[in-house]
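In what follows, a single structure is set out as structure tokens and then discussed.
Note that one protein chain of the assembly has been removed; the remaining protein chains are unaltered in position.
To keep things simple, chains are lettered A and B as they appear, and every chain counts its residues starting from 1.
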Amino acid sequence: MSTVDTDHQSLRQWLLSETPMSRRQARFGAFYQGWLKSKSNRLTMIGLGILLTLLFVALLAPLIAPHDPFVQNLANRLQPIGSDQHLFGTDSLGRDILSRLIYGSRITLYIVTLVALIAPIAGLFVGTVAGYIGGWADVILMRITDIFLAFPRLVLALAFVAALGAGIENAVIAISLTAWPPYARIARAETLTIRGADYISAVKLQGAGPIRIITKHIWPLCISSLIVRVALDMAGIILAAAGLGFLGLGAQPPSPEWGAMISEGRKFLLDFWWVATIPGLAIFTVSLGFNLLGDGLRDVLDPKDSGDE
Amino acid sequence: MSDTHLSEEGRRRSALFNRSSGLLKIILRTLGSIIVTMVGLLAITFLIGRVMPIDPVISVLGERATKEAYDAMFIEMGLDKPIVVQFLYYLWDVLHGNFGESRLTARPVIEDLIRVFPATMELATIGTIIGVFIGVPLGVLAAVKRGTIIYQIIRVVALVGYSMPIFWLGLVGLLVFYGVLGWVGGPGRLGIFYVDLVPTVTGLILIDSILDGQWDVFWDAVSHVILPASLLGYYSLAYISRMTRSFMLEQLSAEYITTARVKGMSEWKVVWRHAFGNIKVPLITVIALSYAGLLEGSVLTEIIFSWPGIGSYITTALLSADMAAVLGGTVVVGLVFVCLNLFSDLLYKVFDPRAK
Partner (left out) sequence: MKQVTQFIAAMAVGVTATLGVPPSYAETPANVLVIAHRIDDITTLDPAESFEFAGSDVSRNVYGKLVNFNPLDLSAGYEPDLAASWDVSEDGKTITFTMREGVKFHSGNPVTAADAEFSLRRAVILNKTPAFILSQFGFTADNVAQTIVADGNKLSITTDKKYATSFVLNCLTSTIGGIVDMKTVMANEADGDMGNSWLKTNSAGSGAYKVVSWKPNDSVTLQSNPDFYKGAPAMKRVIVRHVQESATQRLLLEKGDIDIARNLNPEDIAGASKSPDVAIDDELRGRLMYFSVNQKHPELAKPNVRLAMKYLVDYEGMQNSFLKGQYTVHQAFLPRTYLGAIDDKPFNLDIEKAKGLLAEAGVDGFEIEVGVREAQERIEIAQSLQNTMAQAGIKLNITVGTAKQILTRYRARELDMYMGAWGPDYPDPQTNAGTFAYNPDNSDEKKATGLLAYRNAWDPGAMNQAVEDAVIEGDRDKRKAMYEAMQRKHQMESPFGVLYQKIEQTARRSNVQNLKVGGAITAVSYWPVTK
């Protein structure tokens, strides 16, 4: 560690070193090279830009929203785009659509973050345990995984929301429930390859128990492949959440969840198209952002599929 | 993802049947895992039905039910017995081909499924055809034009397909292509005056109308199916083109391709005969999985287009606690999914030399 120099140039050298001195240096180096590669891909950067904007908007929502997203004004409903005071018009109860959109970004971010934490961790746990212990535990856990995979996804999510009751937390749980099996499969596959490695045997000889091996030695190695997968899944999570919102099973009114906003606006689609169209574009933009980033990340971490030089 | 799931994990899922060798062993294992999966599916669905905060008796009798009628129905539905017993009763009936009666439609569930599944199948099949006929050439083109602007465009086209909230696109599409331009038929499978004109043979209106020689019905059905199928097609196109691109890139960088080029073979021949020839099998697997995803019933698309398919059937039933219908629908969807997986897997085993 003493080789770390705060000087920028040598930090770069340290990161790009052909002969890393430690595992940490190797890992940081790999990330840095990935970053350099991503940086040169304009699409990936656009994706990243969209997501940073989302994050920014969500953080500063109270500062940048022109109105209170919940204040109603029945006398001033369904105002068109670009009207006085309301850049994106107003909805059926006279609320400012732009402000609702801005506050809605918080909900989107909330859902995505929670699902992106719950599903991979649950999958990682199931997958590594199944892969490491093997035998009956493997058969049972993987059979359960298969059963969940064979379920029609939205139906499974719907069923759980119906069972638990509508609401944003339950929507998160329901989506996580449909999202974990693929992670379990990835984690299991990784575990199977790692399990036989020499250094695991070495650690075992040193007297490490299975819990220690799984948590300290197997989990860290599974994480990078899970991260790529998460980035690619994000868009799907957003669309699923919006779908639940659209069916009235996500966030509850008056919450400005984007899917619910489309659902509210669709009854005016013929004459007041913007009420449904604007949140639709927002969902599209954010999920495109995640897809661009995920696709770029995959290029970096899985060069076989890469088209960029 | 949204309502269909065309995840690449599909490939891994099929690995479930990939673990053993020896034909008999494979068959037994496969059958066993299908049965276990199906029973598991049913058990989970059954459990969901019971914990759902909808009183199943109310959903049968309606809100004005008297206490006497309520109690009688409670017993009739077997709700007084332990849940495991209820489940075993249900399994027993299913084994005898009896899926029960839907409370919502007042018909045997099996009859409903025979009606709704072909509707979904029609939609999914045409969607997949669109996805294949556009997605595969796009994928090949992207691979060949790697690094150029064409590659980037194709990539963005595919990513846009992945990113679109399909329920929103459906609404806008209906408005533009039906409402304004009048290019396509409205919601539903047929215009009102074409309903019930052709006898049901397969349940697929496109095929039934040809069998009956009623071309006007056929064209009406085409005009109704084309928009929702195109939306689903766009979605599967995104997946298929991406996978095609990936497979092709792998082939094109292989040594034999370089050799062929050095020998002076035409680029067309190199790409289509050699490289593409080699990716056919994995590609079919991808297509089968994408098709399976669409066959699960695209709930939101079906709702937007008033399409009487299995996705909306299960959803409607689910939200009314019509559990016989939900269970029946889940069995069909699960079976289709497992079987298509199996099919793609077998294909892989039979045709792909590396898999041997």
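Basically, a residue touches a chain if its C-beta (ideal position, glycine included) is under 8 Å from a C-beta of that chain, and two chains touch if they have at least 3 such contacts.
None of the values given here were measured: they were computed from a predicted structure.
From the options B:147, B:182 or B:199, the residue with contact to the chain not on display is B:182. Among B:81, B:107 or B:280, only B:107 touches the chain that is left out of the view.
Within subunit A, the residues in touch with the undisplayed chain are 46, 70, 72, 74-75, 77-78, 81, 92-94, 162, 165-167, 248, 252-254, 264, 266-274, 277, 281, 285. The chain not shown here touches subunit B at positions 52-55, 58-59, 61-70, 72, 102-107, 112, 115, 171-172, 174-176, 178-180, 182, 186-188, 191-193, 195-196, 303, 306, 308, 312, 316, 319-321.
The criterion applied here is as follows: only the chains that are shown with their structure count from here on.
Mean C-alpha position of subunit A lies 25 Å from that of subunit B. Taken together, the subunit B residues at the contact with subunit A in this complex read 1-3, 5, 7, 9, 12-13, 15-16, 33, 36-37, 40-41, 44-45, 48, 51-54, 142-143, 146-147, 151-152, 155-156, 159-160, 162-169, 171-172, 175, 179, 245-246, 249-250, 296-297, 299-300, 303, 311, 314-315, 318-319, 326, 330, 333-334, 337-338. Only residues 43, 142-144, 146-147, 149-155, 158-160, 162-163, 165, 181-182, 185-186, 189, 233, 235-237, 239-240, 242-243, 246-247, 259, 262, 266, 269-270, 273, 276-277, 280, 283-284, 287-288, 290-292, 295, 304-309 of subunit A touch subunit B when the two sit together in their complex.
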